[in-house]
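Here the complex is missing a single protein chain, while all its other protein chains stay put.
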Amino acid sequence: MTYKLQFAELLPYWDVLLHGLIFTIVLTIVSTIGGIAVGTAGAAARTFGPKWLDPIVAAYVEIIRNTPFIVQLFFIFFGLPAAGVKLSETAAAFLAMVVNLGAYSTEIIRAGIEAVPKGHLEAAESLAMTRMQILRHVVLKQAFQKIYPALASQIIIVMLGSAVVSQISAEDLTYAANYIQSRNFRAFEVYLVVALLYLLLAIAARAVLRGIGRVIFPKA
Amino acid sequence: MSLVSIKDVRKSFGSVEVLKGVSIEVGRGDVVAIIGKSGSGKSTLLRCINGLETYDAGCISVDGIDVGKTRGNLRDLRRNVGMVFQQFNLFPHLTAAENVMLAPKVVNRESAHITKALAKETLAKVGLSDKADSYPSQLSGGQQQRVAIARALAMRPNVLLCDEITSALDPELVSEVLRVVERLASDGMTLILVTHEMRFARDVGTKLVFMHQGKVHEEGPPKPLFASPGTPELAQFIGMQH
Partner (left out) sequence: MNDFSFWVILSNLLLATRWTVLLSLVAFVCGGAVGLALLFARVSKIRWLDTATRAYIEFFQGTPLLMQLFLFFFGVALLGIEVSPWLAASLALTFWTSAFLAEIWRGCVESLPKGQWEAAETLALSYIEQMRYVILPQALRIAIPPTVGFSVQVIKGTALASIIGFVDLTKAGTMLNNATFRPFLVYSLVALIYFALCYPLSWYAHRLERQFNVAR
């Protein structure tokens, strides 16, 4: 028996797909901003902060990097309510994404900070700058310039990983796919189309990030 | 009263004592050239003057400010003490003008038009008015070092420390940097230089300090010292350089 692929049966559900697509895009943008903020704070704490903070941040980074995202998500959505913190599906999805990207970007940004030559720090010190001023004006920009490509690819990885939030019924693109295939029973077609949508999203995100990089870091 | 006063300063790295009681007085407008073999402690001494290195004993003061161990003190001190490094250490993500304007802007909180004027003035002083918008990577080593000098000057320091500022340059680029320093000297800037340029030390310096094994071995006006060294070590060192 040969199976005929029927993509036309997806058309009535275009609005569901669009809704999911927008959710995934917003989720990615918000968690990128939040994750980089967390990562910057974490990296600054590890390199410029007080000593006692270092092992705490290091533990956060290692725990997140060495456990699956889906387990982190389940822990936040199912586990935290038992400890008194109750979150909606959407809030849990956003929180899990920020926590996850935050850990990876802490590590990436820290590597960037550590790659700034010691002489630059001494030059800044000689100009009477405080530690915070040195971090902000001399170190961070240089560090970000260096690690921007690594950060950009991590953002894409996290975006693709976000498909998992459908498992707690956050209404992202994958959730839309699950919904549609449960209605029209065309699982393969639906997942193929949605996979290609993700691919387009990844390609677009890469282009956008490259563009942003060109604007913030003009060729030095 | 001297501008920079170094009294019996001692410093060890682990079990190695690199400064064994160094004392130097630097007056306003002096151009002090510190010479000596590598490992004689001259760079360490220079880095102690603006607190990049701590010292174990003795006392250093600049313009009456003690280079103590408290941080607030250090910041006041560094506003008045400029430093230029062997490896330039320009900030690669900033243009030449932005490098110059950074510290006046964030440390002294100067307004935008003052910092712009400062950049213009200091870059003109080092002969690089046309390179204001260039990034360090687009400049030659000599040009980078001149920007680094302008960056230090923009804080209007009372004294400028120069740590082997021509050692990382190709030979043909050395003179453009030395000319800038010479002009600063003739404008009355107080300079302390660690250098290997013997001719420069002799012609531009007002005081020569020869360091040997962590101590000031000989000091005095450069020309007579070069003409007739008082110790065999200095004689040998000068001989070696030619």
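By letter and in written order, the chains are A and B; residue numbering begins at 1 in each of them.
Basically, contacts are C-beta pairs under 8 Å (C-beta built on N, C-alpha and C of every residue); 3 or more make two chains touch, one makes a residue touch a chain.
All values derive from a computational prediction rather than experimental measurement.
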Completion exercise
The chain left out of view makes contact with A
Completion exercise
The one of A:Leu18, A:Ile33 or A:Ile63 in touch with the missing chain is A:Ile63
Practice task
For the chain that's not shown, point to the residue among A:Met132, A:Ile203 or A:Ile216 touching it.
Solution key: A:Ile203
Completion exercise
Missing-chain contacts on chain A, rising order, are 1, 3, 62-63, 65-72, 74-75, 78-83, 156, 160-164, 166-167, 174, 177, 187-188, 191-192, 194-196, 198-199, 202-203
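Heads up, the rule we're going with is that only the chains that are shown with their structure count from here on.
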Handout entry: Centroid spacing, where centroids are CA-atom means, of chain A and chain B in whole angstrom
Key = 46
Handout entry: Residue ranges of chain B in contact with chain A within the complex
Key = 50-52, 75-79, 81-83, 85, 87, 89-94, 102-103, 106-107, 135-137, 148, 151-152, 155
Practice task
Please give the residue numbers of chain A that touch chain B in the complex, ascending.
Solution key: 117, 119-120, 122-130, 133, 137-138, 141-142, 145, 217, 220
